[in-house]
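As you look at this complex, bear in mind that one protein chain is not there, while each of the others sits in place.
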Amino acid sequence: MTTGATASLSSAVRTSAASTAGNAQRVDPSFLPTVEALSHENIRRCYYCLKCTAGCPTAYAMDYGPAHVLKLVQLGQKDKVLQSKAIWMCVGCETCWTRCPNGIAAGHVMDALKQMALREGYAPAERRVLVLHRQFLTSIRLFGRVHELSMLALYKLLSGDLFTDLDLGARMFLRGKIPILPERIKGMSKIQQLFAKRPRGQE
Amino acid sequence: MAEDRAPITRVLIIGAGIAGIQAALDIANSGYEVVLVEKEPSIGGRMLQLSETFPTLDCAQCILTPRTVEAGHHERIRLMTFSEVIAITGEIGHFTATVQRKPASVNWDVCTGCGLCQEKCPTKVASPFDRAMGKRKAIYTLSPQAVPNKPVIDREACTWFTRGKCRLCEKVCPVHAIDYEQQATTTQVEVGAVIIATGYTLYGLENLGEYGYGKIPDVVDGLAFERLLSASGPTAGKVRRPSDGKEPKQVVFIQCAGSRAPETAMPYCSKICCMYTAKHAMLYKHRVHDGTAYVFYIDVRAAGKRYEEFYHRATEEDRVIYVRGKVARVFRDGDQVVVWGSDTLSGASVEVAADMVVLAPAMVPHPETQRLAEMLGIPANEYGFLLPLDDNILPVETTRPGVFLAGAVTSPKDIPETVAQASAAAAKVLSLFAQWSGVPQAMETPVGAEAS
Amino acid sequence: MKRIGVFICHCGINIAGTVDVKRVAEALKDYPGVVLATDYMYMCSDPGQSLIRQSIKEQNLEGVVVAACSPAMHEVTFRKASAQAGLNPYQTEIANIREQVSWVHQDDKEAATRKAIEHIKTIVEKVKYNESLIPLSLSLVKKALVIGGGIAGLQAAIDIATAGYPVVLVERSDRLGGHVGKLSGVYVNFNAARDLLESKLQAVQENPRIKVFLETEVEELGGYVGNFTAKLKHRGDNGGEPTFSEHTFGAVIVATGHSLRPLSKFGEYGGGRYPNVIDALTFERMLAPDGPTGGEIRRPSDGQVPRQVVFVQCAGSRDPEHHMPYCSKICCMYTAKQAALYRQRVPDGQAYVFYIDIRSQGRDYEEFVQSAMTEHDVLYVRGKVARLYEEDGKVIAWGADTLTGKPVEVQADLAVLATAVMPAEGAVELAQRLRIATDEHGFFSEAHPKLRPVESLTAGIFLAGTAQAPKDIPETVAQASAAAAKVLSLFSQRELVAEPTIAYVDEELCSGCGLCIPACPYQARAMHPWKHKAIVNEALCQGCGACVVACPNKACKLRNLTPSHVLAMMDAYLAEV
Partner (left out) sequence: MKYSYYPGCTLHSTAIEYGWSTEAVCEALGIDLVEIEDWNCCGASSAHSLDPHLALALPTRDLMRAQAVGADIVMPCAACYGRMAAADHKMRSDSAWRKEMEAEFQTEYIGAARPRTLVDVLGNDLSPEALAAKVKRPLNGLRTVSYYGCLLIRPPDLTNRWDDPEHPVVMDRILKALGAEPVQWAHAVECCGASLALDRADVVTVLSGRIVQGANDAEADCIVCACPLCQANLDSRQKGISPKVPVLYITELMGIALDLPGRSKWFAKHLVDPRPMLRRKGLE
């Protein structure tokens, strides 16, 4: 994509909190085009009408609403974005995409940003969200299907979040909603092959 | 008294920018005489300074030159350039205007416009037409395509007038047209109606100290940037910054420089800047592929046919970066111009180390317009824009019967609106003249008579 | 051999930036028939035209080729210049080396230069065969048809009639006044729209030269500039059969106005199912003294005075994905007006305006919006509303706040949507009947966006008001007068002059087969009443050449584009290849 145009960004733009304009954060030149390539979304189309934020169910619990995330990506604010809670709070409900006047699926951008944050070693601002996603995928990797009991146990252990919802879990268990033994599919070798594949462009 | 004489079916149009030219052509092509007065040596006004026009990117010269040429050659249009109206008396049907022509120091009746004098003249000064982005000679035409294509001598720059030396142009002129003794002349013209189309000038950016205009050479105004983009401009369309002639790789465009600032400058919106800034940023990117363009704005005002789409094209295809917020400060740092702004959308402060800064100054009426308005008794608002009778339903009529307004003289306007308004003013004049010259022939059949 | 001059334009860098114009001039200099080949920065400029005129005289040129931009741009300019020097204008031709060469081959200068040379040689060959032609004279009916009785149509009719020419004004509905007649008042000064309109209505009624047909539409339009024939369809009384009338006109002004995007298109705003979510025109009626509530603001569901009103801008505008990509231009201002009026009438009420960008561009517009914010305490919130729904008798609006970036919720009593301005219903069909162009949305296309904003691409048909694009009242009124000026200019001519470069029939060769008649897209062909030969209606013929292709006997020819011309051009071109 536009290597030339964005290469010059780094030398030109610094941003900071208003009071410290002097020692502003430098910008990764490839940020915007990389995010566009990973998300397959044309982020430049955003003219910041905020309709996505206005309709986003979890925006109230984000540090930046989805529109702000798009704007920060436009402005090449890599650290801010990849350290944000916002990217982990998106639940992928696709409400933003449904309503965006410019057809941008902000949720897909959020996903690309999560992946980028992980790959580049940014500590996730919502660690438990990441731990749960990982345990969910682990379950698939082991059984081909999700086994709640082992997944939840591991999640509780790894997230350190031992006590929340214990009663809820117990109630579910007692109603026989959480099977003890996992279902394991026959085609596990293919599943494991899929897991072994690194997604293209993410090596 | 006036009733005794037949009203005069001739119009005086003051100002020969696109508004004046359009009105002149509409009226002259309808069979009536036009006196077209312009204070510059040649006609075309602001539009002739432009590079390409939004939203089609037509080259301004290409679409305007046919009109200037047509007006220049029209048998019913009398051009009075390098001239100003110094007095108007009379009433609708019988105005008498006194037009003063400045001394050109060249006898235009014999001058062939060969250009030899300009070529040989040794004195160069910053060209106001090029907004000081280039130089012109002391004897000059505004552009090689000037109508009329006759030069004038800038007496403040010419060394003969300042130091009593040179007279080189006189020596080289093959037809002996140079006349250093030429005096201002006044002419009286009798007309039945008047159209004021004196257009606009730019707000004095020196007043906005925080932007450094006039102090930092690489801070220029939008019209200067037009000249840099123009194929017939001083750099032949190449973007070069004034300080060292380098191609700027980072350009910051600052909108609302003096507009929408009720406390510090003008409270009103200048209407055209959003669109021409989008165009500037876009054309800059077309010329400098590896450059980056930032636009600082308050609201993007792209209201007009295909304007919103044009703005989208700037952001999407040409990758212009829009930052919502006014710039706080511009200062020099080495050979760079540092811009401090903030992005109100993300709440982040933004600092850009730019190579060049382009300000979009507020549009203000010409100071001379005020004098005209006073002579004619036409009200103006506090900023000097002339007031029509009613903004909504009488947009070109004035309190003074027979006097009409066209273009930016009433408020900031873009070209299509100006052209429409100029034709509207022409319609009012044509209506009057038609009444004065009698009902057109063969009009006696009652309308709708043939309806079955 | 004819003495031909070739003039090559740089068009600044438009041509010269890609085509090596010096080399082109050099290559043409010795071409057979060419006695002069020269280049200049802007051939269309005064010195450029002088160069042509002077060369014609000095070199006794009998033909001129100007290598420049498209003939649509400057053919007339250069033919005029030739005529001024005493050369028959039809001995001057354009070789388009800008649109067809430099602009499309910017990345290959060498090939572009070669193509320019080939192109010019081809046109030189054409000029060798050109005859001197005399333009045709056509009669001119000095009477205008104005379609649409809104403020634009009224203004245009008044201006034309005041100048002394008769006007027929047709209006589809049963009353004049259009949208302006429905408004409460205008923005900036709150003047009553009724009063503004009344002065125009009165002027129309009092002018004996204006004939108004209400409940009338244009069924058909034939003919051409100066001589249009219109068939008008008048609605029958009490649902009876319509009646028709036929008229001739010299010019037509199309002022059919606009419609609004219906509420049913906005699913996220309820799609029309919530009584207290209304469009701005409905709110306007509520504000109008002659409206259904007598000017009182009462919400539709229960007639209560709403204490919280949400105004939603850009409902369907600036939304390329779901609605219209363009800005509707008028909404920012009327929303400020409506919110201010609401606050005046309901002093303890709260008005919220959700917007993307405030577009207040006009004299005192910016100040007006500022006064809505500061004097009338209207709360402006930047951000598009994501969703509106009704709950517990409230309209809940979900918006966002720019500064915090967080969602905000307003519990309102009424929501007013500024719905997108769309072309009038049936605009595209009308355009087809009038044979004028529309854009992709159905707005009528102007001849040039900058310098010919009120002319259509069809001679004699002009545009005014929102039928061309969204615009406000001042602009509409100015444009209507501008369209009138074009009509007045046209009517000031004694007769009309038409291009002679059209088809003719060689009677020796015509067998009277009639194949050319259906081939003609302009209805310009007919059979001679008794000679059994095809004839050409010179006023209707556009010189397209369809008949030439259809004719099996080569009896149909175009003036100055005969088979001899074409073969010579082909020879020149193929010699180069």
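Residue numbering begins at 1 within each chain, and the chains themselves are lettered A, B and C in the order written.
We take it that a residue touches a chain if its C-beta (ideal position, glycine included) is under 8 Å from a C-beta of that chain, and two chains touch if they have at least 3 such contacts.
Please read these numbers as outputs of a predicted model, since none were measured by experiment.
Undergrad: According to the contact rule at the top, which chains on display are touched by the left-out chain?
TA: By the stated touch criterion, the chain not on view contacts A, C.
Undergrad: Sort through C:Gly86, C:Gly271 or C:Pro292 and give me the one touching the missing partner chain.
TA: Checking the options C:Gly86, C:Gly271 or C:Pro292, the one contacting the hidden chain is C:Gly271.
Undergrad: Please identify, in ascending order, the residues of subunit A that touch the omitted chain?
TA: So the residues of subunit A touching the missing chain come out as 38, 57-58, 60-61, 89, 91-95, 97-98, 105, 111-112, 114-115, 118, 126, 128-134, 136-137, 139-140, 144-146, 148, 152, 155, 159, 161, 164-165, 168, 171-172, 175-179, 183, 185-187, 190-191, 194-195, 197-200.
Undergrad: Go through subunit C and note every residue touching the omitted chain.
TA: 267-268, 270-271, 273, 387, 389-392, 396
In this section, only the chains that are shown with their structure count from here on.
Undergrad: Sort the chain contact graph into one of these: line, ring, star, complete or other.
TA: Graph shape, chains as nodes and touching pairs as edges: complete.
Undergrad: Give me the ID of the chain with the smallest distance between its Cα centroid and the all-protein Cα centroid.
TA: Of all chains shown, the one whose C-alpha centre lies nearest the global C-alpha mean is C.
Undergrad: So the centre of each chain is just the mean of its C-alpha atoms; given that, what is the distance between subunit B and subunit C in Å?
TA: Result: the chain centres lie 25 Å from each other.
Undergrad: Could you work out how far the Cα centre of subunit A sits from that of subunit C, in whole Å?
TA: Distance between chain centres: 49 Å.
Undergrad: Can you work out the whole-Å distance between the CA centroids of subunit A and subunit B?
TA: Using C-alpha averages as centres, the distance is 53 Å.
Undergrad: Of all residues in subunit C, which are in touch with two or more distinct other chains?
TA: Touching at least two other chains: 318, 320, 402, 405.
Undergrad: Quick one: which residues in subunit A touch 2 or more of the other chains?
TA: Touching at least two other chains: 47-48, 64, 67-68.
Undergrad: Considering the complex alone, what residue numbers of subunit B touch subunit C?
TA: The touching residues are 18, 22, 26, 29-31, 53, 55-56, 58-59, 61-70, 72-73, 113, 144-149, 230-232, 236-237, 260, 262, 267-269, 271, 299-309, 312, 344-347, 381, 385, 390-396, 410-412, 415-417, 419-428, 430-431, 434-435, 439-440, 442-443, 445-448, 450-452.
Undergrad: Could you pull out which subunit B residues touch subunit A in their complex?
TA: 249-250, 285, 289-292, 294, 300, 312, 315-316, 319, 321-324, 340, 342-343, 345-354
Undergrad: Would you tell me which residues of subunit A are touching subunit C in their complex?
TA: 47-56, 59-60, 62, 64-65, 67-68, 95, 99-103
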